[in-house]
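First up is the structure itself, then whatever we jot down about it.
The complex appears here without one of its protein chains, the remainder shown in place.
Note that the chains are named A, B and C in the order they appear, and that numbering of residues resets to 1 at the start of each chain.
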Amino acid sequence: MKSINVKVLLKASPIWIFILFELVFFSVAGSYLSLSDKAFMDVDNMLLLLKQSAPIGIIAMGMAIIMINGNIDLSVGATFAIAAIVLLETMSSPMFEGLGDWVIPIAWGAALLVGTLLGAINGLIAWKTGVDAFIVTLGSMLGFRGLVFMFNGENPTSHLNWTLVDFAEAQFLGLHTATWFLLVVTAAIWYLMNRTVHGRNAYAIGNNREAAVNAGIRVGPHMMINFMLIGFLAALSAVVFYSESGSVNPNDGQLYELWIITAVVLGGTKLTGGSGSILSTLGGVIAIQLLRKGLGHIGADTSTVNLVIGSILILVLFLDRQINIKGREELKV
Amino acid sequence: MTIGITQNNVGVDSYQTTYDKAFTEAARANPNIDAVVLDAGGDVARQIAQVEDLIQQGVDAIIIWPTNGEAVVPAVRKAKRAGIPVIVTNSNISKAGFDFISAFSGPDNVTQGKRSAEIMCDKFKSMGIASTAKVVHITGQPGYTTATERAEGFENRLPEVCPQVTVIDTQPGDWNREKSQQVMEAFLVKYDNIDGVYAGDDNMGVGALNAAKAAGRDGIIFVGATNFAVGYEAMAAGEYWGSIYQSPVDDAKAALQTAVDVLNGKDVPFLNYFDTPKITQDNMSNYTKPVF
Amino acid sequence: MLRLSKDEAIRFLGKQGILAAFVIFMLVFALAEAKFISADNVLSVIRSSAIIGVMALGVTFVVVSGNLDLSIGSMMSFSTIVVLDLHDKIGPVLAILAMFSLTLLLGALIGFLVGYLRLNSLIVTLGMLSAIHGLTLTYSGGKNMDISDKSSWFSFFGQDSVMGIPVPILIFALLAALLGIILSKTPFGRKIYAVGGNGTAATFSGISRSKTVFFCYLISSFCVATAGLIQASRSLGSQNTVGQGLELEVLAAVILGGASLLGGAGTIAKTVVGVLMLGFIQNGLLLMGLQFYVQFVVTWVIIILAVWLDIAGKRGKLWSPLA
């Protein structure tokens, strides 16, 4: 009886249970292994955790939509870098010199616009040519990165604006600016996916594309909007992050796509599309960030970190499957 | 005292790995030091998060090997505001951050690039081809500070010392021996005359050397940087001309010592370069074979 | 006079789209840069492509069976490091045997996780990418591996030629022929297409999906080990990250060749074309002296154009009918 309840609980929110487990584990292990006097579950540390989850988290929300819609986007890391360059270039552009800090909204706008545009390019290609989104974005992952290098040669693009840094480092009601962005984006995307026609259609398309086409849903434009959204969110993530750090290397954002997809899948979104939850995606993001933070906390070295993160990914997947097995009489396919 | 370090990308090459090991060992050897050793895996965001974590954990000093010399400035400012001294290691942060750090410790990559240019030029002169020589340039991973600084030093210095030597092509080898070998193969097909190759490190230099050997093209002068064991051996075999001697062990020890000195209130120079001398076939007997 | 209607042209592309694209690109490059088609260059491109190519052969099996393998780059680093390290310790023959065994063990592990436990292959192999990298670092202590005796016959696989043909090319060709036959002509190959096309239907037909997937990963890891061998032998030394990032390049080649990520479609011959095409594109752009980032952009355009031509041919329409 009791074991059934545990199973039900696990099924309802496996990722949050996993997070709980991580917290307990690192707290206990940390008290033996960590050199720090501060507890792992220190409030400040948890607030930092949320803040540090923001760059990946904001993009992950976009990836969740894309994957629910039945596509995938491998080019977000490159989009992230381009948006950052646009942001910083605009701020250092002599054109806006007279504006003082008013250049900030312009730079933000420009970066977000470019991100959205790049997303639109991906969406348009996937829609009009019918080439699978995986391939389209695999290509643009390379192509966009090429554009990054074209922009700034091979050097970092930098522009430190202390007003902006102060804004980005600020805390409101205890939460950092980046955390606020993450939470607002999560809420907005949750609303979009659960309350609007666009969101519901995205689910339908990912679930059964033929049925959606038969029902007269215009698959192409929906796909395009979703790609624009993820482009926008990748740019937003860049805007939030680089407002604080002020400099972008042409290689920044590399491998982000893989971590983001991992977070989304850990959150329970199916790679085949059609199902997935925005809140669990947030859970997936936090789980990964927590893992990194925790391993650092207990002093694991690089090779161990790599080994553990890889194994944990597989383990979580395995547990998730075990939880969802119906019984040994299930159809064996 | 507790010293936290966040490194650039430990697994990526054996210089950084050896540094990591040397640092840990040096810290362990000193009973007064507890070291929190972190690795940013090349990701700025992760590095900034690590600095924040170290601040939160309340370490006594932070050593940072920046993934990006500009981007970490605000994070370093945060440490400074929290009253934690910051020491930059291996590659410097931008000038905007100088107010927030206590010292820099590491090699001077621009100078290294310049020295490589001089090694190459001197060799051409002794061969008597300084007026005609053609050089190809294989750079490190695009976008990495070390790569750009070395390239800058080399490209600026070469015309000063050997104005008639031309750099006929430049392509990145991504710090990767195999990639560099492929790039060199294409160069060899494209150019019938190549007199010298400058590679951003010996790993790539040896890749280029392999390509030349496979194509049967003798007489090319190879100059690299960061003398790796393979480079040293190739030099001993007379196939590879010269490089820059730079020890990750010295690098790591210097960083740790600087941090300890700062914490002990000693006066340390702000720019604490350790020497990275030229090494060629002629003087290599003065140096031991690199351990990495 | 040869006149093709638009329809016929599209239908031809549907069958041989990638090949047509390949020929066109070769012609363009040859016109732009005479050295491009010199025997030296062609051999050198194929030889450098051999490493990617050998891995692409294995990945084709995995992709046709409806899965992905992102761990091959990391695994290739592992093989290379292991064989180089053991070469000096236990001699070349034992080193090669040990390295193949260890790599196949990793392949078997992935095959078990994806095939028998039915875990999602993208995430499993992503996890393995990270885990194997950790394993390699632990094994080597993060140091470069080098063979001390540079005259070892071990250099045969990467540096020698047989009858004027470089050994890597021979290995690639032989393996391609062998695996091509297995995939297209044997019952096992047929089962792979069935499992990739519709796993449930394959199970209902008495085909063991688990076993089939398992062997695909085993083949993939065998190819990775072979690639590692060529790599190690070619430079007789290596860093820990030698294979890093190759997974995406290999995947691009396989897809460029026309394999479907959904499984059930793709052939070895087309993969070989995909591999060569990527190799020649990169080489051609390099010879034209383009900056590497221009190469990135051009490769992007070419990948999308080639795949587009291919599917446009299959559906008989240039533009997608999607509303």
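Please note the rule applied: contacts are C-beta pairs under 8 Å (C-beta built on N, C-alpha and C of every residue); 3 or more make two chains touch, one makes a residue touch a chain.
Quick note on the criterion: contacts and distances are computed from a predicted model.
Novice: Out of "Sugar ABC transporter ATP-binding protein", "Heme exporter protein D", "Dihydroorotate dehydrogenase B (NAD(+)), electron transfer subunit" or "Hydrogenase assembly protein HupF", flag the one the UniProt entry gives for the chain missing from this complex.
Specialist: Going by its UniProt entry, the chain not pictured is "Sugar ABC transporter ATP-binding protein".
Novice: With touch defined as in the header, list the contact partners of the absent chain among those displayed.
Specialist: A, C
Novice: Which of these, C:30, C:43, C:248 or C:265, touches the one chain of the complex that we don't see?
Specialist: C:265
Novice: Check the options A:60, A:110, A:217 or A:263 and report the residue that touches the missing chain.
Specialist: A:217
Novice: Hey, which of C:141, C:197, C:245 or C:289 is the one touching the hidden chain?
Specialist: From the options C:141, C:197, C:245 or C:289, the contact with the absent chain belongs to C:197.
Novice: Footprint of the hidden chain on subunit C, which residues?
Specialist: Residues 181, 185-187, 190-191, 193-194, 197-198, 200-208, 264-265, 316, 323 of subunit C touch the chain that is not shown.
Novice: Spell out the interface residues on subunit A facing the chain that's missing from view.
Specialist: Given the touch definition above, subunit A has residues 195-198, 200-201, 203-204, 207-208, 210-218, 274-275, 327-333 touching the missing chain.
Just so we're on the same page, only the chains that are shown with their structure count from here on.
Novice: Would you kindly say which chain has the C-alpha centre located farthest from the C-alpha centre of subunit C?
Specialist: B
Novice: Which chain pair racks up the highest number of C-beta contacts?
Specialist: Chains A-C share more contact pairs than any other pair.
Novice: Distance between subunit B and subunit C based on Cα centroids, please, to the nearest Å.
Specialist: Their C-alpha centroids are separated by 33 Å.
Novice: Can you give the whole-Å distance between the Cα centres of subunit A and subunit C?
Specialist: Centres of subunit A and subunit C (C-alpha means) sit 29 Å apart.
Novice: Could you check subunit C for residues that touch two or more other chains and list them?
Specialist: Expected reply: 133, 137, 142, 292-293.
Novice: Considering subunit A alone, which of its residues make contact with at least two other chains?
Specialist: 149, 302-303, 305-306 - these are the residues of subunit A that touch more than one other chain.
Novice: Given the complex with subunit A, which residues does subunit C contribute to the contact?
Specialist: Touch list, subunit C to subunit A: 70, 113, 117-120, 122-124, 126-135, 137-138, 142, 199-200, 203-204, 209, 248, 251-252, 255, 261, 291-297, 299-301, 303-304, 307-308, 311-312, 315, 319-323.
Novice: So in the complex, which bits of subunit C are touching subunit B?
Specialist: My answer: residues 35, 38, 40-41, 44, 48, 51, 133, 137, 141-144, 146, 150, 159, 231, 234-235, 237-242, 283, 286-287, 289, 292-293.
Novice: Can you list the subunit A residues touching subunit B in their complex?
Specialist: Interface residues on subunit A, with respect to subunit B: 34-38, 42, 44-45, 48, 51-52, 55-56, 149, 154-156, 158, 160, 165, 168-169, 241-242, 244-252, 254-255, 292-293, 296-297, 299, 301-303, 305-306.
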